[in-house]
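Please read the structure below before turning to the comments.
Only one protein chain is missing; all other protein chains are in place.
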Amino acid sequence: MLALNNYLIISAILFSIGTIGVLVRRNAIVIFMCVEMMLNAVNLTFIAFSKYLGNIDGQIFVFFVMTVAAAEAAVGLALMIAFFKNRESIDVEDINVMKW
Amino acid sequence: METIPMPAINFAAVMPETILSVFAMVLLLVNVFVPGKQKAYLAYLSLIGIIAAGVSVFNAWDAPLALREGFNGSVLQDNFSLFFKGIFLVSAALTLLISDQYLNRENCNHGEIYPLILLSTAGMMLMASGTDLMTIFLGLEVLSVSLYVLAGFNRDNVKSNEAGLKYFLLGAFSTGFLLYGMALTYGATGSTKIGSIASFVAQNAAVTANPLFLVGMLLMAVGFSFKIAAAPFHMWTPDVYEGAPTPITAFMSAGPKAAGFAAFIRVMIFAFPTLKADWSDLLWILAVLTMTVGNIIALSQDNIKRMLAYSSIAHAGYALVGFAAGNAEGAAGILFYMLSYAFMNIGAFAIIVLIGKKGEANNNIADFAGLGFRRPVLALLMAIFLFSLAGIPPMVGFVGKFYLFSAAIKSGFIWLAIIGVLNSAASVYYYLRVMVYMYMKDPVEEFDWVKVTPAIALSLLISVAGVMIPGVVPGYLLQLAQKAVLF
Partner (left out) sequence: MLGAYLPIIVLVAVAAAFGLGSIILSSLIGQKKPSDVKMSPYECGCDPVGSARERFSIKFYIIAMLFILFDIEAVFLYPWAVLFKRLGMFGLMEMGVFIVILFVGYIYVWKKGALEWE
């Protein structure tokens, strides 16, 4: 058996990769994939804690996170398609009609 | 094969949410089965749903505990959440009244907007009454996913597309932080229930030195700060508020912000009461930043929706002052302020809907030039809403701010209250600018396209009543708010 720490460290690494990805990537789809990676890192944390604590709550939480992520993916794809129809691009550099 | 004992479900505890969800599903089907381009009847059906939910909220006030708790302690419909539910219903109802005209003008009168508004309201309610991190998260997501669609609802408008996409990307990003915070808190305390977290923290003082726990609390605070648009996590607000359809902007600035505060207060005050010194420090920094950033940038805005977006950031800052105070007066002040903010802000946005032209045009402050001469009643109403936002007596905005700042003084945050008052004074400048255009510039246009439909008139009437009556006699509402925070 691997210790709890191993899981926590790997999920922290995954979460950081996702965060950095959101900040540096320019394609909206890739950014969204990075967000999904963050959510899955969280899921790993939940599962690890759930197993470690012997408490089922964490696993139920993961179920909900997964379904919510699916709903978000559907809405996000739809928004990107609508954006693409008008602008022929999903590069976040092109999300620039409004400026302060 | 013995059956698993089931926890008490108690649907009474989620009655308003259930009513709204059922209405949303029925309307969704009505929308596709009834042909025709006119969708105004859906708005009225939604209003019936909102009134029904309102009745159930009204009946649940001061109900015995047995009727309030449900789903194995995941939901608690206490007076605190009921007050917030009232705020959400008011903002949803006012938004519904101003939507139809806007949607017809913008040629995006798809009936789906009404179920989406109802569903997001149900999500907000779940957020306010959730006493389990899981329920709060689910409520937040029901709210957010509906709002992403609503922000991008005007499909053919580039700005609306951008608003939707931006809100979606940043909202999902912030959800990641919130969730990670929840996961770490769960790991450190062994439960997702707010009550169990609180008792664990009370019994194991050592946990407050646990980095997992502290990072978890911090990440949750970051996630909620995104949702209430507190600086430095406010970057999405101006673009989303400017690009989203105007009635939706009105809705977003009133309802979801209040829902964010409801969950934020619930988590901080209920789950981490022993750490008040820590989060109070965090919150006053946020409050000062948020007020100052919002007000300073609002000074230089030309688009009125964008100006009100920055003003809404500033208003979140004022509410954070009361939150940082961490006492019952502060919490009651937030409740009172959020309700009055819903009235004054949606009122102002109703006027913007009226003045605007097809294609989100005519939304600049300069476009209000001479409104006071051409449409004196509308200009007067706008002036009342703006004065209230600026916090000038006898409007309700003044009472709310007064209450928030006095709560801060009671907790010893005297300089925080002073910064708040200074900020409030600075904000008068940009509200007055609109007034200068309305009353002191010569009219450029005749405003002959402005048609006040009965629905909008009703919404304006409710808003102005909500701004003036509690502004002059605040006693009753204040008592309700004080009662709501007797946890």
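Going by the order they are written in, the chains are A and B; count residues from 1 in each one.
Keep in mind that, in the parts below, contacts are C-beta pairs under 8 Å (C-beta built on N, C-alpha and C of every residue); 3 or more make two chains touch, one makes a residue touch a chain.
Given the structure is predicted, the values throughout are model-derived calculations rather than measurements.
K.L.:
Which one, A:Ile17, A:Met33, A:Ala71 or A:Val92, makes contact with the chain that was left out?
P.N.:
From the options A:Ile17, A:Met33, A:Ala71 or A:Val92, the contact with the absent chain belongs to A:Ala71.
K.L.:
If the hidden chain were put back, which of A:Ile9, A:Leu23 or A:Ile81 would touch it?
P.N.:
In the full complex, the listed residue that touches the missing chain is A:Ile81.
K.L.:
Over the whole complex, note the residues of chain A touching the chain we left out.
P.N.:
So the residues of chain A touching the unseen chain are 1-2, 63, 66-67, 70-71, 73-74, 77-78, 81.
K.L.:
Taking the full complex into account, what residues of chain B touch the chain not shown?
P.N.:
Interface residues of chain B facing the absent chain: 1-4, 6, 25, 28-29, 32-33.
Everything below uses one rule, namely that only the chains that are shown with their structure count from here on.
K.L.:
Could you state the distance in Å from the CA-based centre of chain A to that of chain B?
P.N.:
Roughly 25 Å, centre to centre.
K.L.:
Which residues of chain A touch chain B once you look at their complex with the stated criterion?
P.N.:
Against chain B, the touching part of chain A is residues 8, 15, 18-19, 22, 28, 31-32, 35, 38-39, 41-42, 45-46, 48-49, 52-53, 55, 57-58, 60-61, 64-65, 68, 71-72, 75-76, 78-80, 82-83, 85-87, 92, 95-98, 100.
K.L.:
Within their complex, state which residues of chain B touch chain A.
P.N.:
So the residues of chain B touching chain A come out as 133-134, 137-138, 141, 145, 148-149, 152, 155-156, 158-159, 161-166, 168-169, 172-173, 175-176, 179-180, 182-184, 186-187, 190-192, 238-239, 242-243, 297, 301, 306.
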